[in-house]
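What follows is a single structure, written as structure tokens, with notes after it.
The chains shown are only part of the set, and none of them has been moved.
Letters are used for the chains, namely A and B, taken in the order the chains are written, and counting of residues starts over at 1 for each.
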Amino acid sequence: EAEPSARGGRVFAAPSARRLARELDVDITTVAGSGPGGRVSEADVRAAAESGGDEGAAEAAEAPKSAVKRVS
Amino acid sequence: MVVGDISTGTDVLVVGAGPGGYTAAIRASQLGLDTTLVEKDAYGGTCLNVGCIPSKALITAADLAYTAGHAEEMGIHADPAVDMMGLQSWKGDVVDQLTGGVEKLCKANGVNLVEGTAEFDGPNKVRVAHGGEGQGSESIEFERCIVSTGSRPMQIPNFEFDEETILSSTGALALESLPDSLLVVGAGYIGMELSTVFAKLGTDVTVVEMLDDVLPGYEADVARAVRKRAEDIGIEFHFSEGASDWEPVGDIARVTTETEDGETSEYDAEKVLVAVGRSPVSDTLDLEAAGVETDEKGFVPTDDRARTNVEHIFAVGDVAGEPMLAHKAMKEGEVAAEVCAGEPSALDYQAIPAAVFTDPEVATVGMTQAEAEDAGFDPLVGKFPMRASGRALTLAEHEGFVRVVADADSEFVLGAQIVGPEASELVAEFTLAIEMGAQLADVVSTIHTHPTLGEAVMESAANARGEAIHTLNR
């Protein structure tokens, strides 16, 4: 129902939720947020980790996305 | 550390003790890694010694002297005299206090400090040449390495820095007497900050810039505000001209500039400051010997864990690319150290704020309206002019504005542009808002102390929502 947290190069989730996603091997950009405007909470991340632990998450852990190519 | 020709080992070797390097070293050591930090010149790097800190010290002093001398409006009559030697000695004290602090913090956190120039000798070893003749060298083997060798001022043809007449920012920051006249080549943030310092201290400042306004890269209204005030304090600008050559004429320098069409002009000045950008320092440590690649400009490309193409070698700070800012270097240093320690860290920040300490100050974070459009958002913009801020007026400041850019749909805050007093501080709240995924309503609902400049942050967000109190909603 909610939009994915990543749009236009942005991720709409607090740093603590983003870090938790990495800890739990969840690709936060695929998590649908339940917060206002679709913001992803820590609870959303945990729910994603529990339900879809196999899907997007495992690959995300393997090769962390270089969403931003950090080169001049 | 064992010094000599005996080879020693360390978990993490950090090369360069600027903001990127010392932060990486302290953090790595905090996380239990045996950490060695090699620095060839001075703790604190560019930032503390010849960058952020000395420039801001001079800005404070120049600003105080100028403001006090121009406060008749408030009933204050003063004619401050500035003794440059005294100013330089205070600046030196500030620098010493901070660089000494960095050294102490490194030691207190258990970082091994090595003085010398590091050069790769294969992918897991550096050779450190100690400064001075006969000081010998040592080899250090490492599990992981963090390269944080920073940047240096860029030169342009015919303007080699002698730091006597042709100055880099380093030389300009160290002047022990006030030049009568100064020609500044380049109206980027460093050129503008230093032009303002010298103009406020009483030097005749002329700025030559290839592009057509100050602060290239900033929006037109931001640049205009800075240029107008600079003109008010007496700075003369010549845009669309590049400095092509110079010659000494008696005690002064005669600088020739050229437009795109080849039209030339000449300017005379006692000193010339060339501030046209900075280049990465990736040539001091034989990166090839470790297999680390650089791009065509000399920057070391890295991924979102600050890793170079060589898995166990990281690069952070100016050498790793734009934006060349101390706080970006520190964040990268922190993340590199955490990744070395096996933590799930990444460079996943949503925005890096940037400030220009001109008069008025400028600070920006995240997206401009145009950038938001390009990223596919439908931008909702709110603005608050500083002249409507009670706090700004009580500070005798009228210039500037706070502008917020949000996504019209979700009302998530996407960016902000601030011009005015304490812009560099005000941007922090927007940055937190962006990182938190805050909406305009969150900023509006947050009670802001009266009277503060921070109310303008709230009002800009309210203005975007059509519910501002202290400015008209249009």
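What we mean here is this: contacts are C-beta pairs under 8 Å (C-beta built on N, C-alpha and C of every residue); 3 or more make two chains touch, one makes a residue touch a chain.
Only a predicted model underlies this, so the values are computations on that prediction, with no experimental measurement involved.
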item	value
Chain copy counts across the complete structure file, not just the copies drawn	A x1, B x2
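Going forward, only the chains that are shown with their structure count from here on.
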item	value
Chain A and chain B, separation of their C-alpha mean positions in angstrom	31
In the complex with chain B, residue positions of chain A that touch it	5, 7-15, 18-19, 22-23, 35-40, 64-72
Interface residues, chain B side, partner chain A - complex	295, 297, 299, 301-305, 320-322, 344-350, 372, 375-377, 407, 409-412, 414, 435-437, 439
